[in-house]
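On to subunit A.
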Amino acid sequence: MSDKVLMKGNEAIAEAAIMAGCRHYFGYPITPQTEIAAYMAKKMPKIGGCFLQAESEIAAINMVYGVSAAGKRVMTSSSSPGISLKSEGISYLAGADLPALIVNVQRGGPGLGGIQPSQSDYFQATRSCGHGDFHLIVLAPSSVQEMAELTVKGFDLADKYRMTSMILADGTMGQMMEPVCLSDIKPTTVEKPWAVTGTKLERKHNIVNSLSLVPEELEQLNFDRFDRYRIVEENEVMYEEFMMEDAEICIAAFGIAARVSKNAVIAAREMGIKVGMIRPITLWPFPKKAFRKAADQVKAFISVELSMGQMIDDIRLAEECIRPVYLCNRAGGMIPSPEQVLESIQNIAGGN
Partner candidate 1 sequence: MAKLTIDAEKCKGCGLCVATCPKKLLQIAKDKINSKGHCPAEITDPDACVGCANCALICPDCVITVER
Partner candidate 2 sequence: MVVFKRPHALADMTMHYCPGCTHGIVHRLVAEAMDELGIEGKTVGVAPVGCSVMAYNYFNCDMVEAAHGRAPAVATGLKRANPDSIVFTYQGDGDLASIGMAETVHAAARNENITVIFINNAIYGMTGGQMAPTSLPGQITQTSPYGRDTAHCGFPVKVSEMLSQLEGPQYIERVAVTSVAGIRKAKKAILKAFRNQVEGKGFSLVEVISTCPTNWGMTPEKAMQWANENMLPYYPLGVYRDRDAESKEDAQA
């Protein structure tokens, strides 16, 4: 039995990153994720690492770019408005095929928005976190334990596929305290012969670059990158099914919305309603096959989200519009209650 410690979600991310071998963190203060920076500021100097508060989110992500180019594990964290600023650098990371970990502890938007939990950066994370054709590996933890495990997984996947991983959490996940077991976490290491560590006059110079002015060559780079993405889609999808065996209604929810929904599913089951849940853990790659398979079994889907409905589009695409997909949501920093989700289940079960 492994030892468990009580940790905040944000702290679990920071500690897990250190366990994963990350010794470089750059960030800019923004609520509700500042505990990550504070934790790193305390820890890094004591373990020979580097915590540096950057002058902006833009600078922070470019410092990340520099460390990653040098071949070391590196991360930054922020919240929604800060991620928008980082998106330029995230695109460059993708264009230069550099691994990194980015944490987005989401808050309500758009604009300055609020500081309460939200999932309204789903589109940004899964569709367009910057310009150009690219994807991030997007991981959505729904417990403090997963905050830690997915942080390590994020580093491992980033190195394995030369991609940027994003932890897409929210203010609740960041602030929540739960027992965590860190001792079973075993990170991997990957050789990085492409890194700019100095030629030592022994090899041709390495160039880390996202510029490619010959369209035929740039097209090929995009083709090659998307071949790699297809391998990720094939091998790295993660999701959890809950009470789906005989379900006639399928809830889809991630992160904090999945925790709320789980209670609603249990309550509905007690009332005799056959409902289950699919919880995507990777938002990209999205668990398409799970939803497509569920479409042959259930009568309807309900997407429970802390947004105006963003993941709902992916569900429709995945289940190929075979069954109706309903939205049960709150926005702007509000969280759906189990009662709201239960009511939504009851309405659909009752044919309303």
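With respect to how the candidates were assembled, all candidates are chains of the complex that A comes from, given by their letters.
Methods note: a contact is a pair of C-beta atoms (placed from the backbone, for glycine too) under 8 Å apart; a residue touches a chain by one contact, two chains touch by 3 or more; residues count from 1.
Remember, predicted model here, so these are calculated numbers, not experimental data.
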item: Touch-positive candidate for subunit A in this complex, from 1 or 2; value: 2
item: Candidate 2 partner contacts - residues on subunit A that touch it in the complex; value: 24, 26, 50, 52, 54-56, 58-60, 62-72, 74, 88-89, 92, 96, 196-202, 205-211
